[in-house]
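Missing here is one protein chain; the remaining ones are kept as they sit in the complex.
Going in written order, the chains are labelled A and B, and every chain counts its residues from 1.
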Amino acid sequence: MSLLKIDGICKSFGGLKAVDNISFEVKEGNIHALIGPNGAGKTTLVNMISGIYSVDSGEIYFNDEKITNVPTHKLVNKHIMRTFQNLEICENMTVMENILLGFNINMNKSLLKCSFQFESILDDEEKFTHIALSHLKRVGIEEHAYSLCSDLSYGILKKVEIVRALAINPKLLLLDEPVAGLNGTETAEIAVIIKEIAAQGVTVLLIEHDMKMIMNISDNITVVNFGVKLAEGIPSEIASNPEVIKAYLGEGSLHE
Amino acid sequence: MVELLQYSFGGLTVGFIYALVGLGFTVIYNSSKIINFSQGEFVMIGGMAAVFLSYADFPFILAFPMAIMLASLLGYVLFKLVSISSNSSVTSLIILTLGYSIFIRGTAQVGFDKQMHTLPSFIGDTPISIFGATITPQAILVIGVSLFIVFALYFIFNKTKLGKAMLATADNKSAAKLVGISVKRILIMNFMIAASIASIGGIVLTPITSMNYEIGVMLGLKGFCAAIIGGIGNPFGAVLGGVILGILESFVAGYISSEYKDAVAFIVLLLILFFFPGGLFGSKKSSRV
Partner (left out) sequence: MKNKGLFLDRGIVTTIVILCVVPFILQNSFHYEIAIMCMLNAVICIGLNMLVGYTGQISLGHGAFAGLGAYVAVILSTTYEFDPVISILVASVVLAVIAYFISKPILKLEGHYLAMGTLAVGIIISIVLTNEDQLTGGPDGMGVSGFHILGYVFESDIQWYVLSALLLVFSIWALQNVVNSPFGRILRCIRDSETAAKAIGADVPYYKTYVFVISVVIATVAGSLYSYYTGYISPEESGFMRSIELIVMIVFGGLGRIYGAVIGAIIITALPQFLTFLHDYEHMVFGAIIIFVMIFMPKGLVSIFDTLQVKKKKEITKDNS
């Protein structure tokens, strides 16, 4: 069953066509990778899916429901969450506060109740703090729960962003270069986390450049270049696809 | 028709002062991304210093350059204050330049006084008639001097090596440093230039509107409006913005209501911010997510 369906979407910036008539489907429960050289249009695509950019033409379906041009914050209600290539973390807040933000849609937020510290607000805080701590434990960073994010390393913050996205048990998780800038150990840790997430039923759409990790954990791969879909298939098919090799390594490599 | 022309002349005159303020503001903004809320005070200092120096029997030929140098020095001091600031957040710097403007005003209050002061017109008083409307020689001087400054700056920025260095610094400080440009010296020059041109504006304006220690506030604010209307960071935009603003203000005062004259600049500013956020001649920015 395809959870996410992209149907012929296009996006231009000025005269430049960043995404040109791309279509693909992401099956429920899969880890679906979106790869391609820098500037291929991957992030633009994900930004369109998650409502950050508007779609020029084409449609996006989630669970057979049209979600084209639905703004980001409304997609959260449908349990679509994402992480960002450029790390959108609240630096002046603690890790715990960032994670608690992940629970936002499940929390009581009325200003009146908050001002007067109603029981329901305090109960929520306790409940979600507990859940947050267990999540942080699973990814191994619970010791930093009350540290200020501006004091923490990039690798830890990448994990924080993932935990924040997982807080409400999303159905679809969009990960935009979750291991960019991380070393080998950190990358392996994230790869394990992603596999565990998928094992629990979360559908993952993953943009990445790290080929080893992609080949290792993906169920399906879509390759894009210059805004156009180049190829699609399971890892072994993609690895031996001449067009893909050409796109990444250049014309010459085919003749080696 | 004569009325229209008359209002236009009035508007043009004050418009060029807004243009100079806006231009100075743009020069500082381009090189350091700082909104200098004390820009208007440089105008005031130029005028007041010129007046008091002439009271002290200095001939114009000495008084004016001295006034300009004083303003220039204040520009340098501002640069120093900004560069030793440990926090460069937008809000902190806004407050810093505001504090500086309050300080300059306070000093002017004490160093000069709280009265209105004026200078005699520099090149005579006989109004000149153009198509039935009159314009004073001093007003023509204001326009002429302002235009001269605008073209001089254009020449410096675009045709000289120094100017190119300034543009480079404005665009990318690190890159400029890497090619051997002394960024610090460029910044100092920019601050001093901004203060100087504002003070020149103040000097030539004095015979027309008189000066007191408080005129800097509104002039500064309207100068910003001019810069933003033209497109923040665009020097020609600032000049055009100032002129348009001056003329619009004059029309409103003449045809609609003189009480709401001051509101014009801000209403136009809001309209620009809402409908042409890059200003009339500016560029649109976008950020990567």
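Just so we're on the same page, a contact is a pair of C-beta atoms (placed from the backbone, for glycine too) under 8 Å apart; a residue touches a chain by one contact, two chains touch by 3 or more.
Fair warning: this is a prediction, and the values are worked out from it, not measured in the lab.
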Absent-chain contact - pick from A:Met1, A:Leu16 or A:Leu111: A:Leu111
Contact residue for the chain not shown (choose from B:Tyr18, B:Phe42, B:Tyr100 or B:Phe191): B:Tyr100
Missing-partner contacts on chain B, residue numbers: 35, 81, 84-87, 89-96, 98-107, 109-110, 217, 221, 224-225, 228, 232, 259-260, 262-263, 266-267, 269-270, 273-274, 277, 289
Contact footprint on chain A, counting only the chain that is left out: 50-52, 71-74, 76-77, 81-82, 84, 88-93, 96-97, 100-102, 104-105, 107-111, 114-117, 121, 124-125, 146, 164-165
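By definition in this document, only the chains that are shown with their structure count from here on.
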Inter-centroid spacing, chain B versus chain A (mean Cα positions, whole Å): 49
